[in-house]
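Have a look at the structure that comes next, please.
Yeah, one chain of the complex is gone here, protein chain that is, but the others are all in their spots.
Here is subunit A:
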Amino acid sequence: MDPVINHQLPSPATADAAIECRELSKKFGDFMAVDRISFHVQPGEIFGFLGANGAGKTTAMRMLCGLSYPSSGHATVAGFDVYREQEKIKQHIGYMSQKFSLYDDLTPLENIRFFGGVYGVAERVIKERSRELVQSLGLEKEANKLVGALPLGWKQKLAFAVALFHRPRIVFLDEPTGGVDPVTRRQFWDMIYEAAEKGVTIFVTTHYMDEAEYCDRVTIMVDGKIEALDTPVHLKHRFHCDNMDEVFYRLARTAQRSDA
């Protein structure tokens, strides 16, 4: 059931890290939402970010996206510092959240034009790319219908395409396939692989453990800390498990805090 499996893990030495964290922490009052996490993500890597609800995934991701400042530690995204260069980071990342994130009362083309415009993509380029995009998604007939009328699966694919529209170096996906049927999820992952092949770094959070298997490397966060970080194969081997589901369960059940 593995999709495009010929995806090669980029060697760690190829280039500067796409994302680099050292002892990154976020404190809300006395509460350590994210507790000294350290990792680096290579360009073109598909990096899975797992953890139960309340483990600190979203908080960590928000810091990396320039939505909030860390309390301590260091991090760079696309080579830019998360404290001083949030604006530059925003230019070079794409973002798609678990909530469907396009405008229902706009057509796909209007959505593309809007987000393209917000990212400062030139009008001419927007025209060109949106034509290609509509074609590759097979949306020709629906291009001028309102997005609200599209099936959820297509909406999600379109949202992903929009997140990639300004050609970001890194794209953050926050539970991108929530509520989507298995077939569409497969197609969605095909799109992720395609983007990674082109050198886009994928940072993805998910609750689906079969999706965790598709990642080049996976981190599992428990109570704000990184409990494990390796390839799915190594993780399964290390914890003597058959699949990622068991690995996750092993680690996550030690959690002290649940839904925050």
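The rule is simple: contacts are C-beta pairs under 8 Å (C-beta built on N, C-alpha and C of every residue); 3 or more make two chains touch, one makes a residue touch a chain; residues count from 1.
Heads up, the rule we're going with is that contacts and distances are computed from a predicted model.
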Checklist entry - One chain of this complex is not shown here; going by its UniProt record, which of these names is it: "NADH-quinone oxidoreductase subunit K", "MrpA C-terminal/MbhD domain-containing protein", "ABC transporter permease" or "Deoxyribose-phosphate aldolase"? => result "ABC transporter permease"
Checklist entry - Given the contact definition stated above, which residue among A:38, A:91, A:187 or A:243 touches the chain not shown here? => result A:91
Checklist outcome for this item: By the document's definition of touch, the residue of A:103, A:154, A:208 or A:239 touching the omitted chain is A:103
Checklist entry - For subunit A, which residues touch the unseen chain? => result 65-69, 87, 90-91, 93, 95-106, 110, 113-115, 117-120, 146, 172
